[in-house]
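A single protein chain has been omitted; all remaining protein chains appear in their positions.
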Amino acid sequence: MKKVYGSASEALDGLLHDGMLIAAGGFGLCGIPELLIDAIVEAGTKDLTIASNNCGVDGFGLGKLLDSKQIKKMMSSYVGENAEFMRQYLNEELELEFNPQGTLAERMRAGGAGIPGFYTKTGVGTQIAEGKEVKQFHGEDYILEEGIFADLSIVKAWKADDTGNLVFRKTARNFNPPAAMCGKVCVVEVEEIVERGSLDPDHIHLPGIYVHRIIQGQHEKRIEKVTTRSREEA
Amino acid sequence: MKKVYGSASEALDGLLHDGMLIAAGGFGLCGIPELLIDAIVEAGTKDLTIASNNCGVDGFGLGKLLDSKQIKKMMSSYVGENAEFMRQYLNEELELEFNPQGTLAERMRAGGAGIPGFYTKTGVGTQIAEGKEVKQFHGEDYILEEGIFADLSIVKAWKADDTGNLVFRKTARNFNPPAAMCGKVCVVEVEEIVERGSLDPDHIHLPGIYVHRIIQGQHEKRIEKVTTRSREEA
Amino acid sequence: MMPSEAMGWDRNQMAARAADELEDGWYVNLGIGIPTLVANYVGDKDITLQSENGMLGMGPFPYEGEEDPDLINAGKQTITELSRTSYFDSATSFGMIRGGKIAAAILGAMEVAENGDLANWMIPGKLVKGMGGAMDLVAGVGRVIVVMDHQNKAGESKLLKSCTLPLTGTGVVDRIITNLGVLDVVEGGLKIVELADGVTEEQLREATEATIVN
Partner (left out) sequence: MMPSEAMGWDRNQMAARAADELEDGWYVNLGIGIPTLVANYVGDKDITLQSENGMLGMGPFPYEGEEDPDLINAGKQTITELSRTSYFDSATSFGMIRGGKIAAAILGAMEVAENGDLANWMIPGKLVKGMGGAMDLVAGVGRVIVVMDHQNKAGESKLLKSCTLPLTGTGVVDRIITNLGVLDVVEGGLKIVELADGVTEEQLREATEATIVN
């Protein structure tokens, strides 16, 4: 069963349709599926709902899908690092569903684990709780949050073998595993495809069962906020 | 903050009380906290409720706590690999709450993740659903299962550093991470305590935040069912 | 009526027939008993076996002397790993089961009803060891295939109008492979897909309590 594809466009072939729900990995610009986003821009798929913690920046990452007006709705915890997002949002060209960051991650993980709903204390008594069921456990209020079941997951990992076993690197792991889990189909871009058996089976972060298609490519890996200390501080 | 203790008894000092709920890692006899179980036998703590997938065998693992009649109730998916379990159960000396294996694992993980309840399709329409809330999502029935919040977790890992970062080995991982997560206090026994910094931070299975006390010791690691193939088959 | 063991497929033939159900690229969970034998018949197909205690890519039993106490399957037997193997914890393992990532489970059963209800975990009045992962599997995997003898030792049908034993899951079975043939759970009852070697449709119908539809 061949999982390795030649390019991002090939890997997405047949998987895109207008109005679909896509779950995307990444936090800020760290660990984002750059190449797959570019291929979706190229494909021109419209009216997308995207579950992703953030929405990129002007001209990079998911920001590109904003520029091309392919996004109908974002499900995110923190957005607006780009002017185009705010312009479209204030003009009501873009819908926005705020999710607390942990609720968003857990909703993805829940969707992937066949859990349609779970209770959390996060957001109780706030705007986030509006319209949501409240239930008491052990004398305290919790709200019901629903699992996210995406049509497609787009994910960035560090290494993969050809069966789709994935390894991530440092904080670039972030939302990638939960995003991968919640999609009907999951397409992954990696920096390196390694030989089967070369990844220690104890150290695989996401087993190949979650991964349907893989591409290897070059990543820009742009840094959003370069912060350093001077060597004198040491 | 010293997490490393000299013996299982020392590591459990002050943590045991009659009637408490203990979550234990392990599957069958694989990856069980042998040394901590022995220390609880020695301590003589009574009326224990134990959440563990299985209950050991006669004279080994949790079976020892059955022999000493310290267990009041088991929360398990599969039991009775020992005669003493069945004797006590049929004499109504022992309570038993069956949980489907995945529900048990998820209940532990949920407790550790601050989720007091979640919905699952597992067990809908069966004895397991009796007395549990049923809710529809997307036109299908799901039942509500509650998170497990244990007083103490007892866990077996392969390696730890002194900050409690853990690595497990092969299928001995099993219930150990979810069991570790759901305890107010978590005590871990390992085969080896390694120097801080020698575990790759990308390959830590359970971060030290979940681990309060650690001991290093010798493990019998008994095999329940030795099965082999003859070399001629190859 | 004759006990069914005498008729149709033997255990290995049933396992071979069940292996035909598996498609290239599938991740599959095999129950204990006859389902375990299915692994011997997958041939060249790219099938990855899950062991629900926390492993994908389950290999064969080890050679004598190479048993590893940290490497067992869900039946607690010593096994080996493959080049595709990955390990994970029980919550993750059942996350993939509940989440529908396992394409198929092949399981034994005590009873199957014509509406797809399955009973395979307890007989009231007898010692009950528990459901283990069976309830999670039947509720979660993509396709549930039951492999079992068509009749019990008393010669009674195990394919029933409705189950008499406590259920493992309701409406969960997709296909049943018995020594007499292959049947699908469809609207209104069971549909005969295939007859075992030397078994007539009449023999199969006669050995079946469940409604058989066209």
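So that you can tell them apart, the chains are marked A, B and C in the order they are listed, and the count of residues begins at 1 in each.
The criterion applied here is as follows: contacts are C-beta pairs under 8 Å (C-beta built on N, C-alpha and C of every residue); 3 or more make two chains touch, one makes a residue touch a chain.
The shown structure was predicted, so the numbers you read here are calculated from the model rather than taken from an experiment.
The chain not shown here is in contact, across the full complex, with A, B. Remark: the omitted chain is touched by one listed residue; of A:65, A:128, A:144 or A:199 this is A:128. Listed residues A:46, A:73, A:169 or A:184: the one in touch with the omitted chain is A:169.
Contacts to the hidden chain, counted on subunit B, fall at residues 1, 109, 111-115, 161, 163, 165, 181, 196-197, 201-202, 204, 207-210.
With the whole complex as reference, residues 27-31, 53, 76-81, 86, 98, 100-103, 105-106, 108-109, 120-128, 158, 168-178, 205, 221-231, 233-234 of subunit A touch the missing chain.
Methods note: only the chains that are shown with their structure count from here on.
When chain pairs are compared by their number of contacting C-beta pairs, B-C comes first. One inter-chain figure worth recording: subunit A and subunit C are separated by 36 Å, centre to centre, where each centre is the mean of the chain's CA atoms. Chain contacts: subunit C has residues 81, 87-88, 94-95, 97-98, 140 touching two or more partner chains.
Residue positions of subunit A with contacts to 2 or more other chains are 113-115, 201-202.
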